[in-house]
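Each chain you see keeps its place in the complex, though not every chain is here.
When the chains are written out, they are named A and B in that same order, and each has its own residue count from 1.
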Amino acid sequence: MGQDADLRLDFDRAKRLGFPEIVYGESKSVDQLQRSVARFQARQQGVLISRCAPEKAAALPDSGLYDAVARTWMLQPEPPPPLPGRVAVVSAGTSDAPVVREALNTLRFLGVNALDIQDVGVAAIYRLLERLADLAECDVIICVAGFEGALASVVAGQCPQPVIAVPTSVGYGVAQNGAAALHAMLASCANGLMVMNIDNGVGAALAARRILRLLSPSQPEPQTD
Amino acid sequence: MGQDADLRLDFDRAKRLGFPEIVYGESKSVDQLQRSVARFQARQQGVLISRCAPEKAAALPDSGLYDAVARTWMLQPEPPPPLPGRVAVVSAGTSDAPVVREALNTLRFLGVNALDIQDVGVAAIYRLLERLADLAECDVIICVAGFEGALASVVAGQCPQPVIAVPTSVGYGVAQNGAAALHAMLASCANGLMVMNIDNGVGAALAARRILRLLSPSQPEPQTD
């Protein structure tokens, strides 16, 4: 497969880490994405492409599923075996939807059960407080927020689970590009809040997946290729 | 008064704005502060010095009152006439005390009635929710917080009054120097939150004083010198 010298897919990853490589589509050409998909298909493996522009998705096999909000493209020969545990994805506002959907799609791709709670930002704190009972039934909480990102502090102050905060590039002025939310989450007075890069929904899902490993440590054991 | 050419006190300010000049002590010499105090005394006016280091305060008249936490020095021949209205000063943690005390002392200097509510940060949101009834009896709310400054968003989301947010230089890492809290407050999703410079307790008190003017607009009319 000499023509793929520029494309060194890390098929070993599932063996090492228990979950496969997710393809970062932002800076790959259509040709590179097509060859990547073909190689996953040849191995009968599912493939998830993140940050996949619509025009790139249009050039990929019709059997794949494209989510235009999340900008993810996914192809799974068969649904993944469901994993024990449940992950809540909580967001501050409807503007956070692309990152929320990227996280949810990645969780689904990994076979993780998810609970979706949107638009519960702290400008109306009761919207969050009403959902605390639902959150209590989850093992991990992913908290997605832009602007000042205060939701993550309140959630981590109220819930005992691991909380993974994802700042989003939503807002304007000092909030532009998500730096205000990122810094607020890192500086949170709520102890033990863990933070991802801005807009990194895939990363949050993978972090949650790593954590769920504690519920079934034997599962992600090395599989033969 | 030729020897005071370097010291142009704005005695006209009370006539223009309804409140006197506050002396910024950080970069003034002991000699300059002593001469400033003398000139206010000669006019029978009270004087408030902010950011006054202990060794400078020690060189000022014994009749003044020094607050080592707030680093303010105050001398008032007689208590100011009480103004209508009430200002709440709410803070996230005990680390914010210097800024809280600077604001409270300035309010007292201006004759403003204040309510002090400390250590109600969002890591334990119930501490704030318990105090909403008390807040409802105030006309203006000053909200002081460091780290991620999320308290201001929650307060402004729950209370209809004007809310003045003061970020503090409390915290470490990305929170160091107060920039994370400042940006979070400016980016707040809670509508209508107003923000001061980092650690600016004096400014918040003066802003509140300006707002209280609406309760008695005739009061701050020009006074003859």
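A few comments on the model shown:
Keep this in mind: a contact is a pair of C-beta atoms (placed from the backbone, for glycine too) under 8 Å apart; a residue touches a chain by one contact, two chains touch by 3 or more.
In this text the structure is predicted, and so the values were computed from the model without any measurement.
Displayed in place are 2 chains, all sharing one sequence; the entire complex defined by the structure file totals 8 copies.
One rule holds in what follows: only the chains that are shown with their structure count from here on.
Note: centroid distance chain A to chain B, computed from Cα atoms, is 44 Å. Residue ranges on chain B touching chain A, taken from their complex, read 92-93, 121-125, 147-150, 153-154, 156-158, 171, 173-175, 179-181, 183-191.
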